[in-house]
Every structure is written in structure tokens, then in C-alpha cells.
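One structure follows; several queries about it will come next.
Let's look at subunit A:
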Amino acid sequence: MTIGYLLAIPVVSAFCCLASGTKAFVRFFFVAGAVLLAAAGEYFVFTRAGQGNLFAFGGNLFMDPLGALFAALIVALGLLSAVYAGGYLFEEGPSAIPLRKLRRYGFFFHLFLFTMLLTVFANNLGIMWISIEGTTLASAFLVNIDDKKSSVEAAWKYLILCSVGIALALFGIILVYYSAALGVSGGGNYLLNWTFLAGRAKELNPQVMRLAFVFILVGYGTKAGLAPFHSWLPDAHSQAPSPVSALLSGVLLSCATLGILRFHILTKAATESPFSGHLLIFFGVLSVAVAVPFILDQKDYKRLFAYSSVEHMGLVAAGLGFGGAWGLYGALLHVVNHAFGKSLLFFCSGHLLHQFGTKEIGKIRGILKVNPLLGGAFFAGIMAITGMPPFNIFVSKFFILCGGFAGGHFFACGILLFLLVFIFAGFLRHACNMVFGIPEKTVRAERNRVMDGVLLAGVFFLVLLGVWVPGPLHRLILGAVSVAGGTTG
Partner candidate 1 sequence: MSSEWIPSLVHFFGMMLLVASFGIIAAPQIMASVRAYAVHSFLLAVITVLVALAGHVEHLLISAALTVVLKTVVIPRVFSKMIHRLGVRREVESYANVPFLLLISVLLLFVSFYVTSGLRGLEPVFSKEFVSIAIFTVFFGMLVMISVKKAMTQVLGLLLIENGLFLLGITMTFGMPLLVELGISFDVLVAVFIMGIFMLKIRGAFEGIDIDDLTELKG
Partner candidate 2 sequence: MTLILSVFQAVLIAGFAPAVSWFIKKMKAVSQNRVGPRFFQVYFDLIKLFRKGMVISGTASWVFHAAPYVFFGGTIAAALMLPVIWKGALCGFMGDAILFVYLLALGRFFLVLAALDTGTAFGGMGSSREMFLSSLAEPALLLSFFSIGFHTKTLSLTGMMSVLAADSPHRVIFFVSLAFGAVLILAIAESGRIPVDNPATHLELTMVHEAMVLEYSGRYLALLEWGHQIKQLLFLTLLANLFFPWGIPDTFNAVPIVLSLLLYAGKIAVAAWVIGWIEIHFAKLRLFRVPDFLAVAFVLALLSFLGQLMVGRGA
């Protein structure tokens, strides 16, 4: 099992889905591909994690603990999402989805997983850029898979805004390449390789790196959903189907954050100043602040979750900016926890749409009475996402704030705590309105074992990670923290 084989799995699954003749085949390739990817990916990551960096394709791709952590996350969430989607996509009956659309869905889904894996495994900064652009292109179709008017608009906004942002990131990469070509001796073909640059970071021109980091932050920050570049996020995440939204919110934003992190490491080493850290903290706090009014006054529950993603990505950015052992560990753990928490919420939203037929918060009442499992999972998810113990996000938020206080950023942490209170209040209000109370109309009561199973698995993970970080995961995150902290390998 090498990086190449791992990357080949989703590509093969994608084309198999596209070439399938019947719905059964599409379903098989769709789900089996995700299962195989998850199994192979987790095996690969956890057996090779402690053994140093692993290179492939002439050093253009590699896996270090940081990349391994994100890869593990991608394949796990890909599995959950595929299993959940497989539960309802392939139903026959009046609302059956045509074969053409299913083939497209399978194709772009696996292609999307492929591009995300390529991003986290990329060593060559140019390849990383190409694959991030690739994620935009692959997921645009997924956002618009239902061909409705609003989703076309959302997909167009997503395409244009993210492409502009990524073009700005290319500007930053050109500047990094320039400073590398200027200052670093030797290299030749390796000038764009992250491992090479990280080792020689002291030789990079600090002023150019500063400028480059600003552009990268703006560019990849657009993709990561940092304010004020987040305006595509609520539209795209709310218009996409729920399993896709789970992937978009949980994993794609994290991949973009990985891109920012890689450059943050370079810039911190090159400039030896807290410049990039301060910028990250600023945009992080700004994201949380921008998310607050939209969470408090929100009518559509999927947009609510999307704005919550903006907030959480802001927290991750702030954690990365705070730095230090606490901040970095908290931020990386938060990436994992947020992925699971947000995807649980989006899976619940899929159930909600299916049962109540509406996207509005105001029209849904009494979920607990209608479907106790859904109500319980939904309420647990909301409690988790706002950072209540004993759920996992509490732990990572706590670590991030510890990192902030340990680093002396009292003002920023104070603002964050203040804002988090408002977010908690807003979410609680929406959750109580939706979960408790008397349901208004009788709703369809079909139950799907598989989809319910996914919900239960999600809640289980939330609680598990809230009380205990499993050994292998902990070691992986520690390895990633050491990479992020500047000591490679």
C-alpha cells in the first residue's frame, strides 16, 4: 500500500460509477469504493504513521503525520457520507433518482475524495494548488446535483468566488517560489517542495514571505471559509445535498486549512516573527464575530450549520495562530472533532428534510416526539457543536483557549469567549424550538436502518472523543503538532 495505490482507489471507483450500467452497479461501486478507501486509508495511515515521512512520485507527494491525520479524517468521513447517501439515493419508487444523475453523483463524489486526498498528500506546492482548485471544480457539480434554481446560483457563486480566491493564492505561491529561487541554494526541481522549503526556511526572504502569506491566507482562507471571504459558504453548503454538505463542511474546509497551515509553518520559520500567527488570530476572531449575527437570526437550518462551520474554522485558525503545544493540539483536534460533529448535524438535516419536507427552522417542531432517535441525535449534535461537555468539541475548544491564554492573547480570547456565549444562546434557542414541543403535522415515518445507524455512529464518536482520545489518534495528532510546531519528521 503506497500513496499511489491509495489515490488510485477513488479514481477507479469514480470511473466505475460513471461506467456502470444499472443502479445496482452504481450503488456497489459507490459504497464499496468508499469502504475500500476507508479501510485502506486507515490501515495505511496508522501503520505508517510513526515511521517518518513517506515520499512518492519523485517527492511531489508525501505523507507526514500532519498529512496522515487529515487523510485519515477524509477517508473516515467519506465512508460515513457514502454509507448515508447510499441509504437513500438508490431507493426505487416515486422519488427515484434517474440513473444518469446517480452515475454523475458517484463519479464526482469519488473524484472529490481523490482531489482532497491529493491536497493533503501534496508536497509540491503547485500540485497542492492544482488539487485545491480541483476540489472546487469537482464539488461544484455535487452542490448542483439537484439542478434547482437556487442550487445553480449557489454553485456559480461557489465556483467564481473560490476560483478568484485560489487565483490569489497562486499569487502567493509565485512569491514563495520567487523567494525560494532567490535565496535558497541548490534545489532545482525541488524548489516548490514543502519539505525542502521547510528545511531551508531560514534562507527565504522574510519580507517576500510575509507578502506571500497574506495572499495565501486570503486565497486559501476563501476556500476555508474565513470571514470576510466566506460569502459562498452558506449558499453552497445549504443547497448541496446533506451527505455532500457533510463532506464540504467537515473535510473540505479542513483541507484548505491544511494549506494555510503549511504556509504558516514556512512563514513562521522564515520571518521568525509572530506576523502570520497574529494574522491568523485576527481572521479567526473575525470569522467567529461575523458568524454570530447570522446564527442568532437564521431561518434555514442548513445555513445555520454553514455559519457554524465559519465559526469553527475561525476557531481553528485562531488556535493555529495561538500556537504552542496547547493551541496546535487543540486546533488539530478541533479539525477532527468538528468534522464528526458537523457531519452528524448535516446527516440529521438530511433526515429532517426527508421527514418534515421543509428547510425552515420555524416550521419544524417536536422532532423528539416524531422520531426520538433523530431528536436525540440532533440535540446531541447541537450541544456538541456549541461546545458542551461531555462532547468532543468542548475538549478541543478548551485546548484552543488554553493555548490562547498560555500565549498571552488575553484580549483575543476574551472576545472569543464573549462571542461563543452568543453562539451558544442562538443555537440553544433554535434547538429547543425544533426539538421540543408538539409537532404540527403528521409526517412520513419511514425508517432507514442504515441512515439511522450512521446517526448513532456519529453520536457515539462525539461522546467517545469527548472523554477519551484513542491512543493511535493521540499519537498521530502529537506527530502532527510537532510538524506544525516547526520540527519536521
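If you want to know what made the cut, all candidates are chains of the complex that A comes from, given by their letters.
Throughout what follows, a residue touches a chain if its C-beta (ideal position, glycine included) is under 8 Å from a C-beta of that chain, and two chains touch if they have at least 3 such contacts; residues count from 1.
Model, not experiment: these values are computed from the prediction.
Engineer: Considering only this complex, which of 1 or 2 touches subunit A?
Structural biologist: The candidate that touches subunit A in this complex is 1.
Engineer: Show which residues of subunit A lie in contact with candidate 1 when the two form their complex.
Structural biologist: Spelled out, the residues of subunit A in touch with candidate 1 are 60, 124, 126-127, 129-130, 133-134, 137, 140-141, 144, 147-150, 152-157, 159-160, 163-164, 167, 170-171, 174-175, 177-178, 181-182, 189, 191-192, 205, 207-208, 211, 234-235, 238-239, 294, 297-300, 303.
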